[in-house]
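Notes follow once the structure below has been shown.
Shown here: the complex without one of its protein chains, the others still in place.
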Amino acid sequence: MTVLRDSEPTLPPHETMLLNMGPQHPSTHGVLRLMLDLDGEVVVDAHPDIGFLHTGIEKSCEYRTYHQAITLTDRIDYLSPYSNNLAYVNAVEKLFGISAPPRASWLRVLIAELHRIASHLVFVGTTSLDLAASSVFIYCFREREELLRLMELLSGVRMMTSFIRIGGLPADVPPGFLEGVATFIDRFPARLAEYDDLIRENPIFKQRMVGIGKISAHDATRWSLTGPNLRASGVAYDVRRALPYEVYGELEFDVITETAGDAYARYLVRRRELEESAKICRQIVARLPSGPIRIDDPHIAYPKRELIHSSMESLIHHYKLATEGPIPPPGEAYAAVESPRGEYGVHVVSNGTNLPQRVRFRAPSFANLQALPLLVRGHMVADCIAALASIDFVLGEIDR
Amino acid sequence: MGVEGRVSSAQPRDRAGGDQRVALGRDRATSGFAARSESTSPERVSSAQPRDRAGGDQRVALVEQPGGIGTHQSQGVVFSTIERAANWARSNSLWPLSFGLACCAIEMMSMSAARFDVSRFGSEIFRVSPRQADLMIVAGRVSQKMAPVLRQLYDQMPEPKWVIAMGACASCGGVYNNYALVQGVDKIVPVDVYLAGCPPRPEALIFALQQLQDMVKRGLRRTISIQ
Partner (left out) sequence: MIRVADGIPTAVVAAEQLLDRVGELRADGYDLLVDLFAYDTPEREPRFDVVYLFHRLADNARTRLKVQVGEEVAVPSITRLYPPAEWYEREVYDMYGVTFADHPDLRRILMPDDWIGHPLRRDHPLGGEVVDYGLRPPAERVAPIDFPEGTTR
């Protein structure tokens, strides 16, 4: 029985029962195997067992060109696929020493924030579903369908858009997309008020979430939590503010923190972040600059579609990029973004060939889930569910 | 990537119940479902009925009622075989096992949400316990560690059971042709419907479910691939 090293555990005088919350479980948010040592109904210790969704994405990326690997990255954190794409492309762009043109950068931030809203909606919905408030789930997915419809208008795909290229975006936004975003953002506060009516001050919800899974700021930093889990304990660390990327330096938004550090605080942080993301989207729609959406370097970024049909050089460049792929100079680079779960980072090592030497995905949920035993010790099994839901992890990114 | 209804299966699709011919009798004495496989004096006899699983002939009579079938003038009595009645009931209440593994699970959740409501097709609840489910929708990629768990859950489901391999990863390993994934869940469990997509749209999953329902209603075991 493995025990965590941060405290000396005192074993209860009688035996504990080992309960397996197996990989298939409605409330484990994916295929997580959680082994609970129970003393009656009270959890003495918890041992997460991961690896049930290991897909070998990091190894697969070593056999793809830098462009082809973009589509593999979507499926790591599948609730917010664009943050994965963004981090990877940022890392590769650092290797090349380029950055996307302004319009592309603003649009990337817009899509990333829309995905953040979608992910937090899933969090609110599934957390409430776990606590048996199932109507909130239906409400949240109603909003999410609207967002997915916008994504489909933009890229043709609902979830795994991969609407990004090294050096910019594949295409400009279609007509109607920005209006759709503006309409969505205008209707959003009323919808948020609906969710608040249902659960925010609901005594049952509060009773099940307040005081559950409490973690102090000291422990949270010690266990390297990031994202809303860390901010709910009072530590104001947000990669968008700490190490700004894309155009976050020019946008106005607040870093939401709470002090309680319990499940309710984590819910509140994400719920308030929904408003902040809507604020960011509103700013982007108002201030979006015009301009090209991809840089002009034909060795890195695909040439424009129209040119391929008229210019021989563009055709050749396109062919080379599609078959051989861009070749960055040897080196390594790490780029981090603030995904809805925390700091999502990608470390790319290039050996001067067209295939990466190593692509490493630093998944925030990997560290967040390690702190789970701290959150559930001393709670009952049902509270364990609430604590688990409040971490908001995604097994896809833990196991990669 | 829209889903067009290109279904590669051997049977014609049974959309509006065109193939189902049941007899409405004027026999007041019987009620419920009475076995009436050979009909002696029908007005119209259907022909070329598919054989059911027990190999019996499914020919039943179509007796023309004044005012048509199913109107208020009919007696409200339907004659059928127990097999067909059970198949009809099974098909309209397929309870899926909640077996969402990865990204496809999110589209499965969207399917059960309000817009693409799947409960109107009978799959109201996603049962958590395999003992209470009859349909396993493998939604997501199956890794090496998960494979024995998948098989155990499949074995724990009571007969009759069906499997929908949702998505490219469950059908054939998907984008990931590597050491970590089982290249298609049909290496472990028998699959009835393969649904392509990464992830398939909720409408595509409902289409797959409907194809499965058709198969179940007619008591057949075929393998359907939907692309």
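Quick notes on this structure:
Which chain is which? They are A and B, in the order written, and residues in each are numbered from 1.
In this text, a residue touches a chain if its C-beta (ideal position, glycine included) is under 8 Å from a C-beta of that chain, and two chains touch if they have at least 3 such contacts.
Since the model is a prediction, treat every value here as computed from it, not as a measurement.
The missing chain, though absent from the display, is touched by one residue of A:54, A:120, A:144 or A:270; that residue is A:54. Remark: the residues of chain B touching the chain excluded from display are 144-145, 173, 176-181, 183.
Taking the complete complex into account, residues 2-6, 50-51, 54, 56, 58-60, 62-63, 91, 94-95, 97, 221-224, 226, 235, 237, 242-243, 329-336, 343, 345, 347, 349, 351, 357-358, 360, 362, 366-367, 370-371, 399-400 of chain A touch the chain not shown.
Simple rule for what comes next: only the chains that are shown with their structure count from here on.
Centres computed as Cα averages put chain A at a distance of 36 Å from chain B. Put simply, chain A touches chain B in their complex at residues 22-26, 30-31, 51-57, 59-60, 71-72, 75, 78-79, 122, 126, 137-138, 141-142, 144-145, 148, 156-160, 395-396, 399.
Remark: chain B residues 1, 97-103, 105-107, 109-110, 113-115, 126, 128, 130, 140-141, 143-146, 149, 153, 175-176, 178-181, 198-199, 201 touch chain A in the complex.
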